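Excluded from the complex is one protein chain; the other protein chains are retained at their positions.
Order as written gives the chain letters A and B; numbering starts at 1 within each chain.
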Amino acid sequence: MAELATNTPPSSPEVTPENEKVISPWKEAWKTFRKNKIALFGLGIVVFFILLAIFADSIAPYEMNGQKLADKHLAPSSEHWFGTDDFGRDILTRVIYGARISLWVGFVSVSGSIIIGSLLGIVAGYYGRWIDGIISRIFDILLAFPSILLAIAVVAILGPSLQNALIAIAIINVPTFGRLIRSRVLSVKEEEYITAARAIGMSDMRILFHHVLPNSMAPIIVQGSLAIATAIIEAAALGFLGLGAQAPTPEWGKMLADSKDFLTDAPWTLFFPGLAIMLTVLGFNLIGDGLRDALDPRMKN
Amino acid sequence: MKKTWSIAFVIILTLSLALTGCSSSKKNGASGGNDDGGGGTLIYARGGDSVKLDPATVTDGESFIATAQVTETLVDYDKESTKVVPGLAKSWEMSKDGKTYTFHLEKGVKFHDGTPFNADAVVYNFNRWFKSKDAKTFAYFKSQFSGFEGEKEAVIKEVKAIDDNTVQFTLNRPQAPFLKNLAMSPFAISSPAAIKKYGDKYIEHPVGTGPFVFKEWKRNDTITLEKNKDYWKKGLPKLDKVIIKVIKDNSARLNALVKGEVDLIDGVNPSEVDKVKSNSKLQLFERPPMNIGYLGFNVEKKPFNNKKVRQALSYAINKKEIVKNFYEGTAEPAKNPMPPTIAGYNDSIQDYDLDLDKAKKLLKEAGYPNGFKMDLWAMPVPRPYMPNGQKVAEAIQSDFAKIGVKAKIVTMEWATYLDKLQDGQAPMFMLGWTGDNGDADNFLYALLDKDSIGSNNYSRYKNEEVHKLLLQAQTETDEAKRNDIYKKVQEIIHDDAPWVPLAHSKPQLAGKSTIKGFFPHPTGTQSFADVTIE
Partner (left out) sequence: MLTYTIRRLVTLIPVLFGMILIVFSLIHAIPGNPAKVILGQQATKEAVAALSKDLGLDKPIHIQFIDYIKQLLHGDLGESIRTKAPISEEIWPYLAATIELSIVAMIIAIVIGVNAGIISAWFQNSWFDYIAMLLALIGVSMPIFWLGLMEQYTFAIHWDLLPTTGRDNIRDPVEAITHLYLLDTLLQGRFDQFIEVIKHLILPGFALGTIPMAIIARITRSSMLEVMRSDYIRTARAKGLGSFWVVYKHSLKNALIPVITVIGLQTGLLLGGAILTETIFGWPGIGSYIYEAIQNRDYPVIQSGILVIASIFVLINLVVDLLYAAIDPRIKYR
């Protein structure tokens, strides 16, 4: 599916030249980032949604699941800024609470993919040989599936729920990080200081965690912020297909699915949750772009 | 090399520009097409495709919608009820002991392939099912007549031709709904010659005596039927052609009707009924309810093994609001496990009305003064008896919260859902049932008898008295006595409250206002023979 490929750039090793010193001070990166107005705008959006999520209880004007069947499908007004849904629930309130869910899914699933992906990538890159062969083939295979189909299959096995959707999304993003780390490990492995470290008898673990991993942080962060954007869309897509969050959770994709039939009569039930998805994803994409410019000197103009 | 590439690229560019260009210039004039407006073709759109077109081998309603136009049964249902009327058999007699039925067939009827319809053809069809002993292929035969040739629980003992136009059925034991069963679409008579000719492929080439001749089947798209010019009922059918079209999404289907792309649709969303009502070019058809949507309790699981808990929850549900909001007036609230259209319905039963105090009191008596936490399973797909199970579950969840019962909505795919329910894994669940033959037995025995535990008795409700009465009713051929038994059964079930019956939904169909002679049948299957369209 198209939107799942937004985080594509570092995927094909042949065309990505290995970049040079990345361990450069984080401060400098922040300096560059700060100058990037668009990236700051993205940061602003994300911070806004994070604040909404944290303070949802005090910001939201109504009760999250307050059903009031008499108030069904009220158009946006001063009382209900975003209107009401078919249970008479305030859509603004539900969109605000929805931020919690989407951000949570985004962060947790991507953290999961990073942890598992890094582990596999390090093992593959550092030990090489047949272990590398097997792990890399598994990555190839997983990447050859259209990711949403894979996610659907995983959810079909585990049963539809937000948690299982999260697991499915984490699984489909593992190879992206795995490959990334593997190629970093491969390039770092040959560096002189690693050879030196090995010569003085440093343990594999120590080398990995003290030298290899820190050297891979920058691309992981860039890729990570882009992956959060993808994960949020994927979670919404699964919710939309009825395979993610379950009622009455105000997950944005699920809200869209529940209101699909009212496109003609109550379009606001569909407009706002979708807009929220788009803005959040936009925020993370902008941050990701900004980070890439800041952390990846090769991309600097 | 480079040049070829850039040329190719430019060609693509221009071509696509041209394409987008010409499409935008033609945007207006949307609903075009060759709309003759004559009485010729009816396009009927529905949500899913037929599985097979040999009626004997299928169990799904979408298949019967098509086969009922092509093949016909010995006896038929009346237009709007499940009363049995003559079909291919113009009359019949039942012996005193209820074990022998003799059918007198219509004369001079021919199958679409020109071979004659006669007693031999009927016997051939029944023997095909009866002697096959193949419960997976002829699933409905097995479930309605309890078994195949020589099996001890089987209803039918023998089918034989007395003469060219007379067929006799001999039964092992009387079966009260025997004629109603025979009227079901799966027991329609196919041409023996065609069955032999097509063999395995008969499922794609149905040949019968019906008003329409099968023409073409594009899977997941359309089934095309043409007028049977030699139909034995004079003056019928009125249409020249029927196209049965699949449009999966309910709203999209209605949209196609509004735009005039199709003539008649089923599965109108309750929330969109008003859209049809307010459109003068459209009319609404309401299918008489022969279904039940309910909330079931697994009576083997705590706390639902306690009758008081079940009754308490029955008092807590605001049934009227649910029916009003999620069926939008296209259903009537249910108080019994069977719909009022079926003989034997007990209307004197007083439903559990919304009464939170009583509910709380009962919960307290049962030992749950503060309520409890419980999973509520909700089906993932719309069913005719419950257009939106998820949303009804959400409403019930909020009702239960008022008496301290915290329900968590659980769902899974339909296939898994049924499997796990059958295993008795769900403590509390949404489900429903659409009747097959319009008989009380098909509801009460099929859904709530102890024999049905592990198949369709998902509540695992077991009551010996109910069991005794239901078996007695099965062989009782006196209609009045039989109905009394069913009324008694409903009383016991009402008190035991293994379910909260929610609604008998009236599935909504919509069509052009020029359609005449169309009557949606309670069973979900109806012939288009009388239909006209201008």
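To be clear about the criterion, contacts are C-beta pairs under 8 Å (C-beta built on N, C-alpha and C of every residue); 3 or more make two chains touch, one makes a residue touch a chain.
All figures in this text were calculated on a predicted structure; none of them were measured in a lab.
S.K.: In the intact complex, which of the presented chains make contact with the chain not displayed?
M.R.: Contacts of the unshown chain, counting the full complex: A, B.
S.K.: Which residue among B:161, B:284, B:354 or B:418 touches the omitted chain?
M.R.: Here the residue in touch with the unshown chain is B:418.
S.K.: Touching the hidden chain in the complete assembly: which of A:54, A:75, A:115 or A:149 does that?
M.R.: A:149
S.K.: Out of A:119, A:138 or A:202, which is the one that touches the chain we can't see?
M.R.: The missing chain is touched by A:138.
S.K.: Can you work out which residue in B:46, B:142 or B:335 touches the chain that's missing from view?
M.R.: Counting the whole complex, the residue in contact with the absent chain is B:142.
S.K.: Under the stated touch rule, tell me which residues of chain A contact the chain that is not displayed.
M.R.: 1-6, 8, 11-12, 14-15, 38, 137-138, 140-142, 144-149, 152-154, 156-157, 229, 233, 236-237, 240-241, 253, 256, 260, 263-264, 267, 270-271, 273-274, 277-279, 281-282, 285-286
S.K.: In terms of residues, what is the contact footprint of the unshown chain on chain B?
M.R.: 1-2, 5-6, 9-10, 12-13, 15-17, 19-20, 22-23, 26-28, 30, 32-35, 43, 45, 51-52, 59-60, 134-136, 139-140, 142-143, 203, 219-222, 243, 245, 247-249, 252, 255-256, 259, 261-262, 412-416, 418-420, 433, 436, 454-456
Operating definition for what follows: only the chains that are shown with their structure count from here on.
S.K.: Using mean CA coordinates as chain centres, what's the chain A-chain B distance in Å?
M.R.: One centre to the other, that is 44 Å.
S.K.: For chain A, which residues are in contact with chain B within the complex?
M.R.: 65, 67, 69, 72, 86-87, 156, 159-160, 242, 246-248, 258, 260-265
S.K.: So in the complex, which bits of chain B are touching chain A?
M.R.: These residues of chain B touch chain A: 250-251, 269, 271-272, 275, 321, 324-325, 378, 380, 390-391, 393-395, 397-398, 409-413, 416.
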